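One protein chain omitted, others in place.
To keep things simple, chains are lettered A, B and C as they appear, and every chain counts its residues starting from 1.
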């Protein structure tokens, strides 16, 4: 289980979320409160959007709490859209290629959760990738592979549908392998314009997801765990939710793993 | 606060202490039970004696739990005398030079504890080193400096006296700086023949120290925290103790910081 | 192009080959003389056999010349059979999983050379692995994949045949992809008993391979580049050679990539 925080809004220094708050993401790397493991010391990563279409990416395998580069970068870089992650390894060794966020073109993605019995599903899932997707794989985590499945399932034009189809692909693979499918998925991802998040699980253990306004203006955070309980109006997002945030609105749609038939999909749209 | 384990006896694979027990040192790097901080993820180190007079040294800044090299080395290397340490940084950045054990000639040293207000004492203490001692300093921890003070205070011929004189040097420096001296010291050190340990504090917070026979034969462990409560006969060492273990005996002497007048010293000698 | 050195014989300290000679492997990491690139700074690795059946493994991504751990390990560890490697990356990022040697069970393997257009062959070659082989893949180099192909082609019972079949598998994959096959292969590998090496290329650019007696007794080195021209009687091994060294003999067999029909195979056996 990992911890992550994402932000969309007016430009802020990354440190305002990553390092400064009393229960900042870096504090959570040392002592998370709502995760299965309190220590998230198996690397970290940042993806932030600036003037280019693709994000900057900074990942390393040290614990976030001990990296002076991370502190300096977060103090110096301002961004209106970024993802930050601290890792507690479940599948995959401690290596940079296994640190979140993962990036493909303009998309960045980070995750807290797991795919059950991934070792037995991995080869089948990888065989479903296109050659380009297969070559794009750099590490060995379930998260990176799930992200590439989403990309190939049409993330560019239909983020919700692509996420649903990636979940379906995992369930199919499990069925073929004679395994009860188990997915726990609390992920955030962005194309540099919109910020999405999903909270979903096949059981009742969907990892937590919260949101709060941030920074006084139009800013908004999506986090796996509130970083400052005292000062912000955190709202828990229920399981089975898919979020699309822009600079002017946030939409929460119902997310289930039913076969993706977009035009028939009963979507409970809600402005927050 | 850190965690450490030392062993003297018949040759064993390092893994039998470092990685294999249920509450092994590596397990303690993730979730120590008797330390102020449960996570000891700021690097680790091994010093082991083989056929040479000086020990081998392996230190890195990753958390011990995520280093595959450490696991392989501990699985492959056998030694009859070794020190192993996992670090939770108090003074000094996360760098290899700040990881324990420290080595000088045949001596190795590792520590759990701290010198109070070390930032204000450091320069004065360093100025007391010989040129050779000054050049030998590689990092910025209170532990390495204390070790070098011990070396210069005659560690080679008089381990107990040298330790006492190093404690006295710290107290003197504090007095000169107008600081109430505070030292908490639970350290292990060896010259490749004997294994020493000390438990001492100026207050009632001396970090824990335990010992137990290990391995069926003449082997003995000294540890900051038992690594396997169920299976070994752990004995807590009281504060104010200085231990000298050889392959045939273990002596516990009283350790206080009175001016070192060895021939007058009331030593309660005890075989264990 | 990388540099490597392997040793079989009486136990010696690793440093006698890896760090001490004037043109030691570590010196070669900085300024190799017979390689396409003089700098081999993209990581290093050691596999050494001791009392267990499987070797110890130590790999890191720093340049070999700047790692104090490597120096200490080589100074402390004695072994009668080991492989050491410094890397100049061609395929695959700088990561521990991409550092040689690679290990599977009792086998260790390291390589200098390349598979032409590996990016276009990789997926096809990986699809030929068993599930176990596929799961064993940790990195993204052509070398690791070639080693796993050898393992699956019967390395345990028939090292020469398995190597030949792995070469054939690469050629088949190239043919299917419409690529002129290009393989340059100077590799060493061991099961803890015998030390093998192969020098082969589909063109006239087979990377160099040398051997010399070492250490006065029965010891023998196999290297990609002599580490001490003045003091040893280095012999160049011609392209198209397969070497099997034991503690009492060294056999050089002709190695070509003809279809592996072992019982018909014309082998020119030669004692050296």
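Before moving on, here are some points about what is shown:
Everything below uses one rule, namely that contacts are C-beta pairs under 8 Å (C-beta built on N, C-alpha and C of every residue); 3 or more make two chains touch, one makes a residue touch a chain.
These numbers were taken from a predicted model, which means no experiment stands behind them.
Of the chains displayed, those contacted by the omitted chain across the entire assembly are A, B, C.
Interface note: of B:138, B:205 or B:246, the residue touching the hidden chain in the full complex is B:138. Contact with the chain that does not appear here is found for just one residue of A:3, A:30, A:96 or A:220, A:96. The chain that is not drawn here is touched, among residues A:33, A:76, A:130 or A:235, by A:76. The missing chain lies against subunit C, touching residues 30-31, 38-39, 41-42, 61-63, 66, 68, 89, 93-94. For subunit B, the residues touching the chain absent from view are 93, 95-97, 119, 122-123, 127, 131, 134-135, 138, 140. Where subunit A meets the omitted chain, the residues involved are 48, 50-52, 55-60, 68-69, 72-73, 75-78, 96.
The working rule: only the chains that are shown with their structure count from here on.
One inter-chain figure worth recording: subunit B and subunit C are separated by 41 Å, centre to centre, where each centre is the mean of the chain's CA atoms. Mean C-alpha position of subunit A lies 42 Å from that of subunit B.
Multi-chain contact residues of subunit B (touching two or more other chains) are listed as 68.
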